[in-house]
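As you look at this complex, bear in mind that one protein chain is not there, while each of the others sits in place.
The chains carry the letters A and B, assigned in the order they are written, with residues numbered from 1 in each.
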Amino acid sequence: MNHLQKTRTAAAWMALILVGLTAALTLPGCAGVGVKPWERDILAAPGMQVDPDPLVTALDEHIYFSKEASTGGLGTGGGGCGCN
Amino acid sequence: MAATRSSGSAVRGALAAACGLLGVGGARAQATEVQTAVLGYSEPGRVTAFEGIVDASHTLLNGKTLTGHLVFDTLTGASANGAVPTGGIQTFTSPSGESNYQTEAGKTPLDSTFKDTRAALNLGLSTPFDRLTAWGAGVYFSGEHDYTSLGANTSLTRDFNRKNTTLALRASYYGDSISPVGGRPIPFAAMVAPDIAQPRQNGNGTKNTLDLTFGLTQALSRRTIFAVNFTHSRVRGYQTDPYKVLSLVDDVTGSPLDYLYESRPDARNKDMVFATLARHIGGDDVHLSYRYFTDDWGVASHTADFRYRWHAGSDWYLQPHVRYTRQTRADFYRRFLVSGEPLPETASADYRLADMKGWTAGLQYGRRLASGHDLTLRAEYFRQTNSGAGTTTFGDLAGYDLFPAVDAIILQVGYSLDLGVDGRSG
Partner (left out) sequence: MAGVGEFRLLNRGDHWQIRFQAMASPCEVLLDLDDDPDGRLVAEHMARLAVREAHRIEAKFSRYREDNIVHRINTAIGEPVTVDDETADLLDFAARCFALSNGRFDITSGILRHAWIFDGSDRIPTRGRVKTLLPLVGWDKLTWRRPELRLPAGMEIDLGGIGKEYAVDRVAGLLTAPAAVSPLRSGPVAALVNFGGDLRARLPRRDGAPWRIGVERPGLEEVPALQLVLQEGGLATSGDARRFLQRGGVRYPHILNPRTGWPVLKAPRSVTALADSCTEAGLLATLAMLKGAQAEAFLEAQDVRCWVIR
């Protein structure tokens, strides 16, 4: 499989996931997913954030950016540097 | 207890102080958080890097948040220049073109003249539009002696479904300028001795990057949260590593005839999907994440990351961490070029573009100090291996390890201060 096909396959998967998520969000039946505003005690804890250690993530991203060919995508706003 | 005299406006100050002690003082909900960390990275026998980072955020009474992110790092030591090991001593010209460095027989050629210092600054502002929508913007600068990057970003986030769902759109643009020591080599030009002028391209290299990210965060239950990001990244311009070469080897003996400067395509389109699941299990926090990466250079990778934060005490935790990554090589990756074969349009022997696997295992310790500040210590071990798939060796080359593993140790100390919800004490 060449890279063009690979890219197309990935794009197709992404599109599928996006469509699924959009459907899930707009379907009224799914509005019940989640928690009540006052049930956020656990999710509000520092250790339960999507990224509990943004600093560690930033430092690791910089390391792997300079050691690997695939970088980014974590949603952290990294910037360009000359280490790759 | 005896009554003491007091007069003047001292009464009010004393009362305010007493109210503060009673826990009913006039506190303001402004919050300032500062996080700092120092990290050491070492590949024994190769690169050593130190990085210091300060991250500050301040939330104003009107809900606006200001963020600042300052990074300093220095890198010294030797890194692979792309050439293959051989049976004899190899001599290379340093990037400046002013001196030589040599590699012993059988050793992977490393450029030991490498030394770099970088400073980067990121400033951001996020403003709530209304109760559900926020807009953010930021600027970025990073500078090294041979590389400058300027960037700007903007983002929009909106909550849905009783704030259980958050959608985010983010766009970033970076304009980079590359002015290598000694100038930019001509693609596939042969490295010449220090006393001869190396032919060079005119001017600086420039590169621009546009990143578009769509993110979704979903609270699934009281204990589970899920997030996924889709990112498309479009890079145009000079992406060649001006310090890396390829060995041009004899098609029979495998011994090097020349060292040719590498050349990479000037366009790259990358797509990434990154998903994280965080779950609170039996008092501990578990994070599992996965990233799929693909680009039109032919690189594709799978990366999985697992962290288990074990809250061993009321004020401390231990967090084991494991990361695994596997990537396929870029289409233009060549471990070496063979004489007599036509030159490809683009080629690089940079091991980072090869097939590889990477393992990271680490442990983090976090402690809430009596002052209310947080201390973290982290140690990680990182190993990269390369199977050499796709590369056929012959002649002398067969006797050497063309794909040595890279090992690294990472140590980090972090300290964060939450300057509190009370901007003013009672």
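Here, a residue touches a chain if its C-beta (ideal position, glycine included) is under 8 Å from a C-beta of that chain, and two chains touch if they have at least 3 such contacts.
Note that the structure is predicted; figures quoted are calculated from it, not measured.
Peer 1: Considering the whole complex, which of B:Thr166, B:Thr240 or B:Gln364 touches the chain not shown?
Peer 2: B:Thr166
Peer 1: Give the residue, chosen from B:Gly63, B:Pro344 or B:Gly399, that touches the chain omitted from the document.
Peer 2: Result: among the candidates, B:Gly63 touches the missing chain.
Peer 1: Which of these, B:Thr157, B:Ser247 or B:Thr328, touches the one chain of the complex that we don't see?
Peer 2: B:Thr157
Peer 1: State which residues belonging to chain B touch the missing partner chain.
Peer 2: Touch set of chain B with respect to the missing chain: 1-12, 14-16, 18-19, 21-29, 59, 61-63, 128, 130-132, 134, 157, 159, 162-164, 166, 217, 219, 421, 426.
Please note the rule applied: only the chains that are shown with their structure count from here on.
Peer 1: What whole-Å value do you get for the distance between chain A and chain B if each is reduced to the mean of its CA atoms?
Peer 2: Centre-to-centre distance between chain A and chain B: 16 Å.
Peer 1: If you look only at chain B, which of its residues touch chain A in the complex?
Peer 2: 35, 37, 39, 41, 51, 53, 55, 69, 71, 73, 75, 116, 118, 120, 122, 124, 138, 140, 142, 144, 146-147, 149, 151, 153, 160-165, 168, 170, 172, 174, 176, 178, 207, 209, 211, 213-223, 225, 227-231, 233, 241, 269-274, 276, 278, 280, 285, 287, 291-301, 303, 309, 311, 317, 325, 327, 330-331, 352-353, 356, 358, 364, 376, 378, 382, 384, 406, 408, 410, 412, 414, 416
Peer 1: Touching residues of chain A toward chain B in the complex: what are they?
Peer 2: Interface residues on chain A, with respect to chain B: 2-4, 6-7, 10-11, 13-14, 17-18, 21, 25, 30-31, 33-37, 39-43, 45, 47-56, 58-59, 62-64, 67-75, 77, 79-84.
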